[in-house]
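Every protein chain of the complex appears in place save one, which is left out.
Up next, chain A:
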Amino acid sequence: MLAFLIAGFTALMIGASIGPLQALNYGGINAYPALHPVLKSYYQGLTIHGVLNGYVFTFFITSGLLVYLPARELGLHPNLLLWRSGFVLMAAGALMLLWSMFDNSSSVLWTFYPPLQASAVFYLGMTLLSIGSIVPLPILLEMRATWKHRRRGELTPLVTYMSLVTMLMWGLASIGAVAELLLQLDPWALGFTSTVDPIIGRTLFWLTGHPIVYFWLMPAYVSWYGLLSRQAGGKLVSDPMARLTFVLLFVFSLPVGSHHQFDDPGFSPIWRGILVALTMSVALPSLITAFTIGLSLEFAGRVRGGKGWFGWFRALPWSNPGVAGQVLAAITFIFGGATGVVQGSWQLDNIVHNTIFIPGHFHVTVGSVTAMTFMAVSFWMVPHLTGRSLISRRLALASVWLWFAGMSIFALGMHWAGLFGVPRRAWISALPPSEYHTLYGMAHVPLALVAIGGVVLWLATFCFYVVFFGTILFGSRGTYREPIPFARAFGGRESYAIDLPLTDETTPVGIVAHPALSPLARTLEHVGLITLGTAVVTAAAYIPILWPFVHHLTHAPGWIVW
């Protein structure tokens, strides 16, 4: 687990240190000529930033977390051979990606849309990384089968259930990108085919590219539902609602990927309309989460003595960086969710599509919800795994507050500037000053905010890595290892928790099911049927979209133009 944690956060470190350069670019400051020996262009830096933060960082942390937590919850050993081979696949993929990005042969950004043509090393690395990230699925299925066999008739414990649904979702979702890579891009880059169909590649990419945001989000939700309420000193208000949320995310995230293509030509407006309705439905599970997590935190705050309308919020254990990070992450997600609804709204999307409104949105979602939650998780997990205590709780707190502040300023600027039509991923600081002024002069204030936010984020990154690597290397060793803070569910009827004290590591811990009394939770136990249903709906959504593309193939040659 520690290896996954270190690999993931190392990727984030490289990726995040490049981020502020891009923020400065939007502020009109062109730092790239000074960096020429390392980075040839803004676009090369942006490719590294996107691939490392979006894929490598999240895949490593998630593949570790979603095996480790369920294994501890069930008290079972995961299949270590599989888990390690997943790690090796992803590590090999990540190294190939790094190689091909740093030699500037593959500055195609993290979306790698053909017919821009990266090197074969890039596509093969991406293929290995994607395949490696699916490995937790068979491990989880095997552990769950063993557990169910020993405890017949009982419901899967919550953390395992949530992890399994996340991996099932990802298993289905990754079909799109893996197909694009294996069928289109790998043979094309290796020279077996000379042309590629851009719109099919794009559609397959978004088949994965949309659910991937839930692959970023759901592991954070696992921590919010499965751990946070206990860390905050309370209980989870509703276990069946947590299950329902995960299933809804699973079902609705898959068929809607083409809402990233509202502005693409070539498929029917009727499908665009259906996509709008489905996309709006994805907001439902997130709003349920807002309610359940909010209420669980309120309960914790009141148990800790908070009074009145807002007293409970103040009474939360803010001095614990593991809690503070997650609560702040949840707050940023309110804005992330709201702007997501804007983008899903078809007509509104015409105004913001591919402007920096979009990266504004995903920085207050994946860039805060996921990144901050994973940072907060590392604050208890590193001591838990190494037996060393955090070298500085204050610095850890500073890093999450600075991240929160920096990301808020940055995202405010990005959303605002997006409304003036400032495009995303454009090296606008390389334009002649007069041209920059004519085009984007009216967005001067928001663009300055982007740059300031970027600098604050760089400070946050620095604080975090001092704590993270400092603790691993120099933290003082203790004999007592903190147990995993598995939450207990609330109430009589719908509780699955065993109210045993968590004594030491050998006790099987976690939310273990009482004989099921909630019909909802029992229905949701049929994950196989849910997967099948989602697969059918996804196929039904994609066949009409891909149909005209497959019947009108375009043979586009590759371009290397950076």
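In this text, contacts are C-beta pairs under 8 Å (C-beta built on N, C-alpha and C of every residue); 3 or more make two chains touch, one makes a residue touch a chain; residues count from 1.
Here, contacts and distances are computed from a predicted model.
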Protein name (UniProt record) of the chain left out of view, among "Lipid-transfer protein", "Nitrate/nitrite transporter NarK", "Cytochrome C oxidase subunit II" or "Putative membrane protein": "Cytochrome C oxidase subunit II"
Sole contact to the chain not displayed, among A:Gly478, A:Gly528 or A:Pro548: A:Pro548
Listed residues A:Pro265, A:Gly308, A:Pro433 or A:Pro519, member touching the removed chain: A:Pro265
Residue touching the undisplayed chain, where the options are A:Pro33, A:Gly153 or A:Gly305: A:Gly305
Sole residue of A:Leu284, A:Ile331 or A:Leu546 that reaches the chain not shown, by the stated touch rule: A:Leu284
Among A:Tyr43, A:Phe362 or A:Trp416, the residue in touch with the chain that has been omitted: A:Tyr43
Interface with the undisplayed chain - residues on chain A: 41, 43, 108-109, 111, 113, 115-116, 197-199, 202, 235, 237-238, 241, 261-267, 269, 272-273, 276-277, 280-281, 283-284, 287-288, 291-292, 295, 299, 302-305, 315, 341, 345-351, 353-355, 420-421, 423-428, 430-431, 435, 439, 490-492, 548, 552-556, 559, 561-562
